[in-house]
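Of the protein chains in this complex, all but one are displayed in their positions.
Which chain is which? They are A and B, in the order written, and residues in each are numbered from 1.
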Amino acid sequence: MKNVISSNQAVSYAVVSAKPQVIAAYPITPQSSVIEMIANFCDRGDLLAKFIPVESEHSAMAACIGASATGARVFTATSSQGLALMHELLHYASGLRLPIVMANVNRALAAPFNIKADLSDSLSQRDTGWIQFYCETGQEVFDTIIQAYQIAEQLLLPVMVNYEGFILSHTYEVVDIPKQEQIDSFLPLPPQRHCLDVEDPFVMGQTTDLYINFRYKLYQAMEAAAIVCKNVDTKFQRNFDRGYELIQPYYCDKAEIILVTAGTIAGTCRVVSDRYRKRGLNVGVLRIRLFRPFPKDQICQVLEGVKKVAVIDRDFSPGCGGIIAQEVKSALQGLRAHIPVYEYIIGLGGQDVTDDMIETIITRINNTKESEGCTWIGLLG
Amino acid sequence: MKKLRMKDIPITSNSLFTTEGNETGDWRSQSPLLDAEKCSQCGFCWMYCPDNAIRPEKGSFMILYKYCKGCGICAKECPSGAITMVTEGSS
Partner (left out) sequence: MHMDRLARMKFPIPKEEFIHPGHTGCPGCGVALAMRYALKALGKKTIMVIPPGCAGVISGTFPFSAMKIPVLKVAFETTAICASGVRATLEMMEKKDVNVLAWGGDGATFDIGLQALSGAAERNDDIIYVCYDNEAYMNTGIQRSSATPQGAWTTTTPDSKNVPKKDIVQIMAAHKIPYIATASVGYPMDLIKKIKKAKDTSGTRFILIFTPCPTGWRYSPELTIRMAKLATETGIFPLYEIENGERYCLNRARSKRPLEEYISLQGRFRNLDEQGLQQIKERVKNNWEYLIRMTGEA
């Protein structure tokens, strides 16, 4: 059924549909309404789950670890500071191979304090062994949460579904919410796994000198993850007549310049791409939806042969520039032809990313032969 | 114990065996000797052993020298003075 809802609402409806058994969460702007709605659903009996109102995000993830280790399907949600606070436990969750699903509302990390859209929070958790998706619409947020449970439970890896604060969390779009029976047939109850059980006692998570071998097993799971994500999306398409793939190219065939980005900036880029194509310059847009594992092969397939690539990062890693730019550059290493990769930092802390700013980027690309290195757009004069 | 191979280990460090194969008896520098004549079967030595190295056996108690670390608690707490600690390696 179609509804006009915010992405935060979409998350909470997705959670009701996915039927987790334990939810632990702590409020933080711009995520708070997600857990308010979930608490409401639990209270009314629409969602049969134990809701633990924890006293910090670190405890939210810890509660999910304890609950998931005992065999439950679990959920939590957070943003920036909360995600950063969870950091050590993100490693813990993936190391214990727990299929936890978390929604993260992308928000800038302090200091300075800013509560608006910025992808640095989740991108700076890229080493924690979580699968990461970056969404562009409320519909995608809903659908990706449902897909996330299937992916997590198949791979035994935790999944993070990211979407921008305020731009998505607090704006209203048309979102189709499928009937529960349809969701149930796509997403069955979680399969049995080896977990805490008095009938089968063992110690979960022993100290070990064979650490490297367990990391190898995690590596193997991550290597298989892209294919699993693709297959789950294909199955989703069959069930619900819509899908997202791992990356979304837009007029990238025969493009001279391809703008690479994640999140809602892609939408603005497509508007500008349409404008430029009318003027005779083929500008394509590649939106990265699956960030971890980084879909290197698919990205190289799209970017091979293009004259110039511009990565537009709504994030920043001090000392090396845009995080998506780094990943793209490293992925292109394997290609024979040298493709200049332009790097732009834009939109940090919810700075509004306008079509004019994207046009500025394209003008700069056109006027230079090689990348100028990490370039910042929209700063004070 | 056989050497573990990649296929033997689970996806995370979940235990596979017990510690019973770890013979901590070689830690000790003194050994408890139980005088059955003096023993009143009160069970205090068994109760106070931190290492599960004393077992109830045939109406009395038996010291498992395989595990005993020689801490001396049993000797100290025995109300009948039935246990004495002797230096390991002495006859």
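The working rule: contacts are C-beta pairs under 8 Å (C-beta built on N, C-alpha and C of every residue); 3 or more make two chains touch, one makes a residue touch a chain.
All values reported here derive from a predicted model rather than from experimental measurement.
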Given A:P112, A:P201 or A:G319, the correct residue touching the omitted chain is A:P201
Which residue from A:A10, A:A25 or A:A49 sits in contact with the chain not drawn here? A:A49
Per the touch rule stated above, chain A touches the missing chain via residues 21-22, 24, 48-50, 52-56, 58-59, 62-72, 74, 88-89, 92, 196-198, 200-210
Please identify, in ascending order, the residues of chain B that touch the omitted chain? 4, 9, 13-24, 27-28, 41-44, 46-48, 50-53, 56, 58-60, 64, 66-67, 69-73, 75-77, 85
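Assume only the chains that are shown with their structure count from here on.
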Averaging only over C-alpha atoms, locate the centres of chain A and chain B and give their separation in whole Å. 54
Tell me, which parts of chain B touch chain A in their complex? 4, 6, 9-16
Residue ranges of chain A in contact with chain B within the complex: 95-97, 156, 194, 202-208, 210-211, 213-214, 216-218, 221
